[in-house]
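Report on the following structure.
A protein chain is absent from this complex, but the other protein chains hold their places.
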Amino acid sequence: MKVGIINVTGYSGSELARILRRHPEVKIASVTGRSAAGQRLGEVFPHLDSLGLTIEPELSGSLDLVFSALPHKASAEACIPALHQGVKVVDISADFRLKQADEYEEWYGVAHQEPSLLEEAVYGLTELHRDEIRAARLVANPGCYPTSAILALAPAVAADIIGPDIIVSSLSGVSGGGRSLTMSNHFSEVNENAFAYAVNGHRHLPEIVQELNPLAAQPVKLTFQTHLIPMTRGILSTCYAPFSNPGDWMGDEGKQRLADIYRDYYSGHPFVRIAPAPPQTKHTLGNNMCLLHPVIDHRTGRLTVISCLDNLVKGAAGQAVQNMNLMAGFPEDTSLDELAVYP
Amino acid sequence: MKVGIINVTGYSGSELARILRRHPEVKIASVTGRSAAGQRLGEVFPHLDSLGLTIEPELSGSLDLVFSALPHKASAEACIPALHQGVKVVDISADFRLKQADEYEEWYGVAHQEPSLLEEAVYGLTELHRDEIRAARLVANPGCYPTSAILALAPAVAADIIGPDIIVSSLSGVSGGGRSLTMSNHFSEVNENAFAYAVNGHRHLPEIVQELNPLAAQPVKLTFQTHLIPMTRGILSTCYAPFSNPGDWMGDEGKQRLADIYRDYYSGHPFVRIAPAPPQTKHTLGNNMCLLHPVIDHRTGRLTVISCLDNLVKGAAGQAVQNMNLMAGFPEDTSLDELAVYP
Amino acid sequence: MKVGIINVTGYSGSELARILRRHPEVKIASVTGRSAAGQRLGEVFPHLDSLGLTIEPELSGSLDLVFSALPHKASAEACIPALHQGVKVVDISADFRLKQADEYEEWYGVAHQEPSLLEEAVYGLTELHRDEIRAARLVANPGCYPTSAILALAPAVAADIIGPDIIVSSLSGVSGGGRSLTMSNHFSEVNENAFAYAVNGHRHLPEIVQELNPLAAQPVKLTFQTHLIPMTRGILSTCYAPFSNPGDWMGDEGKQRLADIYRDYYSGHPFVRIAPAPPQTKHTLGNNMCLLHPVIDHRTGRLTVISCLDNLVKGAAGQAVQNMNLMAGFPEDTSLDELAVYP
Partner (left out) sequence: MKVGIINVTGYSGSELARILRRHPEVKIASVTGRSAAGQRLGEVFPHLDSLGLTIEPELSGSLDLVFSALPHKASAEACIPALHQGVKVVDISADFRLKQADEYEEWYGVAHQEPSLLEEAVYGLTELHRDEIRAARLVANPGCYPTSAILALAPAVAADIIGPDIIVSSLSGVSGGGRSLTMSNHFSEVNENAFAYAVNGHRHLPEIVQELNPLAAQPVKLTFQTHLIPMTRGILSTCYAPFSNPGDWMGDEGKQRLADIYRDYYSGHPFVRIAPAPPQTKHTLGNNMCLLHPVIDHRTGRLTVISCLDNLVKGAAGQAVQNMNLMAGFPEDTSLDELAVYP
């Protein structure tokens, strides 16, 4: 299968190249980048030198599937022509994630270019939409935060064991902000520092609500707060919600039952694991796992679920390849079974 | 005034020495350390070499006030004799923070050595107990997490504008775990990593409840979750609670009224500042400020308060000196007015 | 092929497990650890959970080859019995690296347990001893620093273009110090810090001299200074030496000729690359490459060679697997062709 990567020069794009290199069924046939067109890929990313690719201004040749790793708006502009030419698309940007065009406009500040595609696009959180993804021609790969939050909360929401008052407090490594230069990824500003940002609402919020609500008995009331911390890769989300019936979750029995709900929900899903202890982002560095750990707070009758993943793998390029595997009929874990690099 | 520092060889102890060196009214007359007794202080901490002190096995000479920077249990053992000799004590450990001896035993796993002192001891969160501290002979310096959480929540709780369902999601730098060697402060394990810990209840939880409840219309129902992140100094607490009347906080007016409640509450307190933007731990590195930033989440009718401080300064040694200043009748900010080191 | 890993619970040991898991011809049949015997490997290292291994006190079952990742002295004690039972050994410790027993005793402070093995052992710097390694039953895997320094200097020394006055100034990430707890791997001591250590001579010095001297026209006069910097993985060595005939290296022609000498020397060696720009340790994170970049200092007539690698891969476990591949007749790069994880 021949694939193209639009905007290989960002972190999601370069991570796609790293992962796809070991894919036995895929040939990376064309890669593009805006400012770096004409350069060898190895000049920009020495670790990718052995791929022998040259960065092009536009995709070239006949392709079976295209990944777009552009920012929103630019991504739709690049994906729509490809779709119209019959090429399958996995879009890592936010452009096809939200089902409502007005909601897209509200959060992203631009009108959507082809709202009819929003209905067709499948939200690419693989564990929730595996079958639809198999049949999709356009997959909207989820954001890194939503992947961690939705996977953490879906089992409890679907089992109707928690109320709607949900708080997601998330930490992100700096690579989540991309490769562009900003004060919030300047080393001297971020190192030995931690802070909350997007206090008036992060753009990933509506995705989380959109995906949880269909599973929920009543609409969730979500507070979602993001924080930047001094590491390169990793998302850690700590999710808080009240149990509907706190009395049901006493003792070891409650603990066991909760673990069972989580294990059952992700049974048959190779990239979600229920960890026996609070998981660490480093346990996912470079690999495609999402680790979950649900905890019962007996003092208050609340559920806490801790979730972590590598924002560039399960939170971006890895999940994109997982979705591509389904779309192409390959085993879901092809080229995704590498272990985390630890320490 | 002559002071002693018990266990100067930990991070709170060495930070006390750093801060007190510039105090015009204080002479550090004696410092102790367990394994390092007999060594010059500058051998253990080259940055403190110019103090010219030698580490002793036990305090010596006549002292007016003693700081204890020992771990709990050992600290009470060291402080009680000093108190009985008429020396004032600021204890940085947890040994005199909780008012109920049984609660102490529940959380710390040992019976308290002199429960009668629990009543006398003043909880040293300066902004809440300034007058009592002035008159105290035993001050129980708060934990680093509780300082950040209580300062963040007290104005809202006291103004009775939020309900009791409070969640405090806190991040800590590694120095909060002290100078002893453990896997959770091994560089290779912590660097490029983030994780939740103490998921079954952190020992700092009861302090927070103890201090908020007297201010509250109804007892708080607190979930308190701590996380370790790869930085040396700093605490960032993000606190979530529902507004009692969400409709009261609409628009710029609500925002202004909230800011006023916070500013009024800390009026006249030099070490708490209401920041106009989400504060960063780095803005407090090495100094005694606690920065607060309250935010209204209109979507859900919730209050979020972000709070940050340097765990070794306002969260430990700095607040201890602030308390000493009050106990001794010095201006509250003496030797505490240095700016943060940024970047 | 069935292999065992002695001391899987250190960083070299766990990295061996990570790399060997993807080896198509190897089954990890037995792993040992000192304090963790009886635990599942996944309890100690969650990222290795899927291997399904249990840590044993001693190796068990029939094995074809054993890796020892113990510290020196303990490693010889464990390797010698295995050798005597006819099992091949790759020892990652320093116990069989030096050819002279008295030199071993001088630097390591203990008499060697079986000096006759020192002659037989092959120094496992693959690029220098590939053929001997193929035939070896005991390979002494080089230290991380020597691997970087010898690979950087060998081409120039062998081509007889530099004089003997060599200075190697090396930087190491903290994982080079292992997983044991010491003040020099305490996060709060190492983060935001850099310092030289072992100023009176690092134990890796004699290996470097031993390997360079046979290539040299006259014995090298080596100063080797190590530094610790705040990162987990990576070695960066900057090597300085005077050109014998500075006039020979003028202009672009000199530059080209120097690059050719380096490229030719490592022609056919998949894990050494001559980089067109100063290489970064991050370009090798998690993979087995050593990147070299020679530079001519026209002002002074000196050669500078910059060298970097991942201390746990090419500097330890990766090179050990590379050696095992040769000993077993597998392609040299089997299970070692993963790209670096960047950023």
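Each chain gets a letter, A, B and C, in the order it is written, and its residues are counted from 1.
Going forward, a contact is a pair of C-beta atoms (placed from the backbone, for glycine too) under 8 Å apart; a residue touches a chain by one contact, two chains touch by 3 or more.
Here the structure is a predicted model, which means the values were calculated and not measured.
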{"item": "Option from C:15, C:91, C:127 or C:189 whose C-beta touches the chain left out", "value": "C:189"}
{"item": "Of A:32, A:141, A:175 or A:238, the residue in touch with the unshown chain", "value": "A:175"}
{"item": "From C:10, C:124 or C:230, residue that would touch the chain that is not displayed", "value": "C:230"}
{"item": "Residue ranges of chain C at the interface with the undisplayed chain", "value": "165, 167, 169, 171, 173, 188-189, 191-197, 199-201, 221-223, 225, 227, 229-234, 236, 238, 240, 242, 278-282, 285, 293, 295, 297, 299-300, 302, 304, 306, 308, 343"}
{"item": "Contact set of chain B toward the excluded chain (per top definition)", "value": "11, 14, 18, 21-22, 45-50, 175, 191-192, 232-233, 273, 275, 277, 279-280, 283-287, 291, 338-343"}
{"item": "Touch list for chain A against the chain that is not drawn", "value": "11, 173-175, 179, 181-183, 185-188, 190-192, 230-232"}
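Keep in mind that, in the parts below, only the chains that are shown with their structure count from here on.
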{"item": "Other chains in touch with both chain B and chain C", "value": "A"}
{"item": "Copy pair chain A, chain C: interface residue numbering same or different (half cut)", "value": "same"}
{"item": "Inter-chain centre distance, chain A versus chain C - centres from mean C-alpha coordinates, in Å", "value": "37"}
{"item": "Contacts with 2+ other chains: residues of chain A", "value": "191-192, 232-233, 279-280, 285, 343"}
